[in-house]
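Quick one: this structure, given as structure tokens, is what I'll be asking you about.
Only one protein chain is missing from this complex, and each of the others stays in its spot.
Letters are used for the chains, namely A, B and C, taken in the order the chains are written, and counting of residues starts over at 1 for each.
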């Protein structure tokens, strides 16, 4: 950590600060320049309150030199993490094609969609059983029953299942789920993250609507620091002034996350745009931009879907899209 | 709900849509204009998926006429809600002065601060026992022990206590707390909101960093629809491109929320700015702008505070500020 | 335009409003529902002040049914516009590869870069002669001399030139330029747009940092309404809370603009990201997402570039990227 002092600080105040920092067990390097003094702090500074030091009268600014995340830091893990879900691999050159309906509605619906997306090339099945809804009056999912229907679809197709968990108390119900998804609104539900860190199961962690990449990585760190290193990150759009779509898909997050971390990074164009006809171009863009996978909503009857029908592709649209995704993958990988 | 069709829609498709809407039990009014057709839907449209209707080929746009929130809607509750916490009243002309340290640290600390803020005019004591932290490596509060220390401070000063709850499973520990705070990161933790709706205790609900006013009201609706009508809203800054402070305090939310809802609205200038010397001007601004109260961090020794020291006022600074707040209140109320 | 009245509006006030609207020459359709009254305005409502009507006591909300842009509206121009610059075509299946240095520095520099990007497949040359700089103390371009150097590079390579104009008074200097660029900061310099509308020359109009798509189209409308229909739109990143790159590239703007307008839409990944190593993935993503072209900074010696060296590719990096762009184009077009 680097502390830059203001111009013309009284010597006495400077010494007080240095003494205080030393008392915290840090080694201090002072560099007096013509215009400013720079203090370098050596040692474990991860618990030093940057904001507090920055707020002191004599301090101009503070800069952290080492990132506060370790478990998910590319610096310490130069090789891409490959997350294995049964036979499916994600990351390090392996591409996840996750598809399925927003909500699980009936056995017929989920099995039909599962078969269709598998035929199109999907390798994982998604479907919501517990649904976060802005309004208390909206349909909130079939819950435990939905999980059972997902397992039936898995049995019929062999596709591992990905589904969202919202509440620590529901964890036991998810024992036989293949990948647990943490939604954008729960990205900083720290108690939940910590509990998921105790499981032996991949976690799909979605970026919150207003969260920075560093915050996303710190949330991954919560899971990993608790013992579970199999985290998949997901960019799904951020909230900006731009008003023509539900969210602004921040695709440049993909290559930047690849620099910062060894974790796989997938993209959700369905929630980012909220409009079915915008999903194919954004899915292709994400693939060309280097994503490790796509999570896309597909419904056999979007007009009658109980939630988010507006953003669901029909199976035949997904099939067409998937074919192009695989072609783009070849170009990217070449 | 109003559905506006595109120009030159085939008569057959229009009739299909109308038939479909009628099948959902809605009464339909069709108004054919020279340039467009407008369809009015009468009945309970709160469960109609606006996005889906909007995504249909023949539809130009959809507009909801009635707000989806009812319990917290000013239209149905013209009089300001006055929330009572022991002898303290909040809203409807009654002003909450909530103050105290970010984190409860020791008995001496919390009692000293409580006495100081009471002497300055505070009528409620705040203090964090369970702390949400971005990093898994940061101090996360004294937890149950912190709650006990808050109760000691309450016993010594008579100030009711306000403190944050993050996890449904901790609710039993909060039985003897006067006001439960829901933090910005949990504003859309819907399961938590629903449980808090079953308590007979005021809830202080903070706006999320990237949440609209409507979303804030829908979260209040979750609590109220479950039976607990004593909700206090809190503006605490939103996330924008503006980078010179932690967040952008959105003070115009105060008069706008007062139009939309009868619930009290308070402001947290400490978390919004993150800088102690910005707290007094923003506290005065919030008061002049019509807030029903202020929640402000005060610490007897900010430099050694275990968290958020940078944004805490010293007791003597708070005293000076409180005196001005009361003067501004007089002008606003006159 | 649709005006939705509040619930229970006095009949007298409603009639006053209707009379006032009629006096403005509009035809009025009133639809009284059980819960609300909807007033449809027929006629030329483009000059009606929506905000004013919305602010009236008895009005709940107002909705514009027809867009306020006409010249650039896809509804009236179903076929893609193909902009021709000499032999080069942009839009309607024709792809623009615009490349060159941020600033024109020397004859050797601009000619070297021009030859290199042409060899890699570029079909237009960019280079800044007049540079907008945040600081009055920064290098602001070679100005008229820079334009002359660009013409030399054009003579040597045959590539048409694209360069930025900032000031109406400089228009005469740009007579022999092939495409005039309007930068993000000037997107709403309406006097400038109006003057450019009088030229017979394609205009490359960049989206402002905080401008909506509708505002971008209204700015195109300024140029087109003055007589110049050859406008090319450019997405170059918007300003959001996201802080790990210079701006947030809003790629979903590409397919959405293609719906709204017939004008070509290109993407500038260099300014959007500000980091050279992020340019290739974002250039590929933009291509896969359906952009009609790319404008990319290339410099033979980025480390010594007088401006924006950090975001410039080396010629060999551009060549590698261009090859992949052309492959992706084939997939997209297939």
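Some observations on this one:
Following the convention adopted for this analysis, contacts are C-beta pairs under 8 Å (C-beta built on N, C-alpha and C of every residue); 3 or more make two chains touch, one makes a residue touch a chain.
A quick note: this is a predicted structure, and the numbers were derived from the prediction, not measured.
Screening B:210, B:233 or B:263 against the full complex identifies B:210 as the residue touching the chain left out. Remark: the residues of chain C touching the chain excluded from display are 46-47, 49, 51-52, 54-56, 68-69, 132-140, 166-169, 185-186, 188-191, 194, 208-210, 215, 218, 221-222, 225-226, 239, 274-276, 302-303, 305, 307-311.
The missing chain lies against chain B, touching residues 210, 212-214, 238, 240-245, 248-256, 272-273, 277-278, 281-282, 284-290, 324, 327-328, 331-332, 334.
Residues of chain A in contact with the chain left out of this view: 2, 4, 7, 27, 29, 31, 33-36, 38, 40, 42, 60-61, 63, 65-66, 75, 210, 239-241, 243.
The definition used in the following text is that only the chains that are shown with their structure count from here on.
Located most centrally within the structure is A, per distance between chain CA means and the overall CA mean. In terms of the distance between Cα centroids, chain B is separated most widely from C. Our note on geometry: chain A versus chain C, Cα centroid distance of 31 Å, whole angstroms.
Chain B and chain C have Cα centroids separated by 38 Å. Of all residues in chain A, those that touch two or more other chains are 210, 238.
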